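Just one protein chain is left out here, and the rest sit where they should.
We just call them A, B and C in the order they show up, numbering each chain from 1.
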Amino acid sequence: MKCSLFGCSAAAQVKTSRETKGQFLSVNMAFSVGVMSAMYLTKNISGAHFNPAVTLSFCVLGQVPWGKLVPYCLSQVLGAYLASGLVYMVYYDAIMEFSGGVLTVYGPNETASIFATYPSEYMTLGRSFLDQVVGTGMLMLCILCLEEKRNTPAPSELIPAIVAVIVLGISMSMSANCGAAINPARDLGPRLLTLTAGWGTEVFTCYNYWFWVPLVAPLIGGVIGTFIYLFFIHWHLPDPDPPESLSSLSTINYNLVNKLCCIDFYKSFVISISQSLHFD
Amino acid sequence: MKCSLFGCSAAAQVKTSRETKGQFLSVNMAFSVGVMSAMYLTKNISGAHFNPAVTLSFCVLGQVPWGKLVPYCLSQVLGAYLASGLVYMVYYDAIMEFSGGVLTVYGPNETASIFATYPSEYMTLGRSFLDQVVGTGMLMLCILCLEEKRNTPAPSELIPAIVAVIVLGISMSMSANCGAAINPARDLGPRLLTLTAGWGTEVFTCYNYWFWVPLVAPLIGGVIGTFIYLFFIHWHLPDPDPPESLSSLSTINYNLVNKLCCIDFYKSFVISISQSLHFD
Amino acid sequence: MKCSLFGCSAAAQVKTSRETKGQFLSVNMAFSVGVMSAMYLTKNISGAHFNPAVTLSFCVLGQVPWGKLVPYCLSQVLGAYLASGLVYMVYYDAIMEFSGGVLTVYGPNETASIFATYPSEYMTLGRSFLDQVVGTGMLMLCILCLEEKRNTPAPSELIPAIVAVIVLGISMSMSANCGAAINPARDLGPRLLTLTAGWGTEVFTCYNYWFWVPLVAPLIGGVIGTFIYLFFIHWHLPDPDPPESLSSLSTINYNLVNKLCCIDFYKSFVISISQSLHFD
Partner (left out) sequence: MKCSLFGCSAAAQVKTSRETKGQFLSVNMAFSVGVMSAMYLTKNISGAHFNPAVTLSFCVLGQVPWGKLVPYCLSQVLGAYLASGLVYMVYYDAIMEFSGGVLTVYGPNETASIFATYPSEYMTLGRSFLDQVVGTGMLMLCILCLEEKRNTPAPSELIPAIVAVIVLGISMSMSANCGAAINPARDLGPRLLTLTAGWGTEVFTCYNYWFWVPLVAPLIGGVIGTFIYLFFIHWHLPDPDPPESLSSLSTINYNLVNKLCCIDFYKSFVISISQSLHFD
């Protein structure tokens, strides 16, 4: 919710001031400040889950129970909806001034992109899907390592700040194509707000019903990033001190492996790699 | 005082160089550096209070005695006045060059906005009031959690830096409408300076006596943000270890509740929520 | 690999959006975020070596065995190749739109500079070689001191962040001439990608076969920077507490000196300086 509040406000500021009071970069920066604040605010309450793609990845890792996935995601969407509603109220005058009172999705005076993300016009569907998968995969890969004691952990009290820098990096480098939602809730909530606030159904139908891409692709990208992390980083890390701190994450991996047993061709592969890495 | 010194200087630099030696973003950044420096400088002397809205919120929380509120606020205004006077002296030549010697509040060569904040022309009064309430509410919500041991506390030695980042985020995302004063002293002090230094009474009368908005709205917004923090975050935090560290902030809440007993319809509501949260 | 992924993506974003969705500065920032993320991710696996110039310097210092130099470098080039391939896939539509489908190295619609570095047209060969030597030398000088306990060490958990800031500083100040590769792998990998992806052999032949400069010069610059660090900083540091923590780095220096014995005219000079500094 906070990241939508900061991010959408900054987008509104830059858009309605026609880039005189900020630039593309300041939208990226405001989003990442929002992520930092939200993490400091909610870490010990909801576990700082405000991205369904991240929540899903933690479910896969066994760190969040699957039963919490849907309620978490719904509350994330609700939070983003409320935050963008607040932005809409604060920037109502500015949006009306900028758009001449006509709330549209297309054209030079469009204001829908203040809230939800839309693809650049040259994008094909598959490419924009890939864009979201890669962006979210990068996000998971970068944040999963931060708390790993066996690697170089970031100072735990500064993890929100470092996650913010990572989000800034991704949004500076992966937002040209589709706006770098990399978060289904951050995209769906504000899109629902524009639907209800006067932009009409075009926010969902435009670009050939593109809206489902930032909902589905980040979920897939997050899980892919998580697996890449497990395969290429996590199982290569040195064991710190075998008996007692038999790292609980190792256990998680085996649980994970068991859950994956339906994917037969992976199972033996995963276990053999895992063992060769752990017992060599 | 320091944040006015940095911030107004940067505003003067950007304005008088016609954005060749900085941009809107650098004004935002300089303000937040000023906040950081001022916090490192004065934390253990005046408690780093340089925002009446924050001071009032801490009074409500019982962490600053009510008797100190008015003296603190007056000295905050005085500090901002002196700082902006220094900026005026340093940038006198530049301001004269830029404005052609005519100090005005309106027009392309206006220089009043170097010091105090003024609304964008399209803003209605209610909207600009809301803008300041929301901005200051965000500020309180973001900074109140930073020292909370039961949540993810920020490293105490780096809190000034993190507050600076939060202030940067707010001023990047909430300054298009009214300049993001979110601090009555930071606004009134420099406005008094412009009154006395040659801009005339227009600095108070312009935009239909708008000057009272950044004085009153942040106070209200700060208190609202504080209550949102208490309701939605603070009372949901896990108790760390019950008996001894019976967290002093819990006590504060009950004191707070007692103070609020005039607001009858809140009292029972607050206590019941509080208990249901604490004893479930 | 990560730094290429972030950096090249940002370059693609800025280039293909014709600087509407970022600026030169955001490319620099994204590269440094990539460096930070890559360091957090791989520190305890491959020792965070993703720059052959840095790896070579650590070989010279005796902290990485010489036998690992070539495999490390090859995997660094491979990683950069894969990362830039991913960027190519994600930004394929944008690159085609921007370039009109013609992938070139020269001209206003060139897109080769998204991936590898190319010199400014006014550069002479010797000057561009010097540019890379100085840039990489600065890098080594700045990062070698960060872990030194006898100096002001940076907090070890934040070293990735501080290295990122240093890389940002170098790329803001040393990239006008030749793009600040300061990393042979980061340059060769993406250049090979452009060779195979349709830009043709021009990526190697252009500017009179300039491509070898960012391969060779950083290696030399890194070693020079390392020696400057040893001569002017390291051997001047106070011994912390003589007997037990007989700093392992001192030992390294003597190993280093032994390795350098082929360079006869240096040997006596180095030893005498070293002794005069250590036993005075």
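The rule is short, and it goes like this: a residue touches a chain if its C-beta (ideal position, glycine included) is under 8 Å from a C-beta of that chain, and two chains touch if they have at least 3 such contacts.
Just so we're clear, the structure is a prediction, and the values are computed from it rather than from any experiment.
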{"item": "Left-out chain, listing which of the shown chains it touches", "value": "B, C"}
{"item": "Touching residue (missing chain; options C:20, C:63, C:109 or C:173)", "value": "C:173"}
{"item": "Options C:17, C:104 or C:120, residue touching the unrepresented chain", "value": "C:120"}
{"item": "Residue numbers in chain C that touch the chain omitted from display", "value": "23-25, 28, 120, 122-124, 127, 130-131, 134, 138, 141-142, 145-146, 150-155, 158, 162, 165-166, 168-170, 172-177, 233, 236-238"}
{"item": "Contact set of chain B toward the excluded chain (per top definition)", "value": "2, 5-7, 9-10, 12-13, 16-17, 20-23, 25-26, 29-30, 33-34, 36-37, 39-45, 48, 86, 89-94, 96-97, 155-161, 164"}
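To be clear about the criterion, only the chains that are shown with their structure count from here on.
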{"item": "Between chain A and its twin chain C, rotation from the CA superposition, multiple of 5 degrees", "value": "90"}
{"item": "Central chain (by mean CA position)", "value": "A"}
{"item": "Gap in Å, rounded to a whole number, between the CA centres of chain C and chain B", "value": "43"}
{"item": "Junction residues of chain A, two or more chains touched", "value": "23, 25, 155, 158"}
